[in-house]
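First the structure, which I've put down as structure tokens, then a few questions once you've had a look.
Our next item is subunit A:
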Amino acid sequence: MPEAAALELDGIEVRYGSVSAVRDLTLSVGKGEIVGLIGPNGAGKSTTLHAIMGLLPAHRGEIRLHGQSLRRRSAEAIARAGIALVPEGRRIFGDFTVEENLRLGLAARRQAYIGDALGPAFELFPILAEFRRRQAGALSGGQQQQLAIGRALVARPDILLLDEPSLGLAPLAVDGIFQAFTEIREVGTTILLVEQRAQRTVALANRTHVLVGGELQMTLGPADAEDTDKIIAAYLAS
Partner candidate 1 sequence: MSTIASVDLQTLGDAFGQGAIYALMAVGIGLVFGVLRLVNFAYGQLIMAGAYTLAYTSGWPVAASIVSCFAVVVTLSLAMDRLVFRPLRGSSPAVMLVTTFAVSFFLQALALIIDLRDGTLGQIASSVAPLNQAVSVGGVDVRKVTFVAVGVAVGALVALALVLARTTIGLHTRAAASDFRTARLLGVRANRVIAFAVVVSGLLAGAVAVLLTVQNPFVQPDFALEDTIIVLVGVVVGGIDRLWTATLGGFAIGFVSVLVNAALPTDKTVFLPSVVYALVIVVLLLRPAGLFAWGRRAAVERV
Partner candidate 2 sequence: MKRTTRWGGLAVLLGAVVAVAAIAGATGGHAATDAKKPIVIGWAFDAKGQMAPFDDPALAAAKIRVKQINAKGGVTKRKLVIKTCDTQNNNPTTAKACAISLLGQGANIIFTTCDVDFATPVVQAAINRGVLAVAPCIGTDQMGPKRFAAKGKLAFSFGNVAQDEGSAMAQYAWSRGWKTAGLGTNTLLVYFKNVVQAFDKRFRQLGGKIVDRESYATGANNVNSAVTRLNSHKAAVYVTSTSFGELPAFVSGLRSLGNKTPIINSWAGDGTYWVTNNPKVTNYYFVTYASVFGDDPSAPVRSMIAALKAAGSPPSTGGFLGGADAIDGIVIAIKRAHGSTKGSALAAQLVKFKRVPVLGGRISFSAKLHTVFGRDYRVIEINNNKAKLKGLVRAKVIPKL
């Protein structure tokens, strides 16, 4: 069990109009943990991340960062409080250089840095250093994903939220980023990972929650990674 929860969701409900996309969701992420969130399309996984990030209002329930409520704060305030989101589809600025994209990530930093502010990104993904003056739009899909993650990391966030980072990536690239997640965890950054690749996520994460139809169906541990029946059953349950 995690000691002090870095991020807590307490019975949150998120609505689109009159429809509840997420219902009564409770989960917590401890410091230095990777918690996975998997489930079929439309299950409310992205919605959950958007609610944490303040892009969507939580109709009910509480979202706490180190015990402090995040409700009704703007996205930029939440970013500056130490949560970084790597959004679905990466959303990098294609016309800007790699370096400029990374520098944008510094907007959320909480203190001045000694040495190369962009260090965390370059150390984790050396290719970004090599391409620092290139137009971001010219990078491959995998490299752009690395850029998006690097951009989130340069702010030295406490919590890293990732929305389907492996989407549209070649297997080698997927390997690369999942490797990066373990390295990030080693530094003590907490990760909440929303993914379509159920097996890899279950194998990697301390804990993986299965979200179906907006509700938490079950929680899996790394030991269940090989148990495909169990995973399928979880997906089909509703």
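These made the cut because all candidates are chains of the complex that A comes from, given by their letters.
As a working rule, a contact is a pair of C-beta atoms (placed from the backbone, for glycine too) under 8 Å apart; a residue touches a chain by one contact, two chains touch by 3 or more; residues count from 1.
Computed from a predicted model, the values in this text were never measured in an experiment.
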| item | value |
| --- | --- |
| Touch assignment for subunit A within the complex, options 1 or 2 | 1 |
| Candidate 1-touching residues of subunit A, taken from the complex the two chains share | 53, 55, 74-76, 79-80, 84-85, 87, 91, 93, 95-96, 100, 103-105, 107-109, 151-152, 155 |
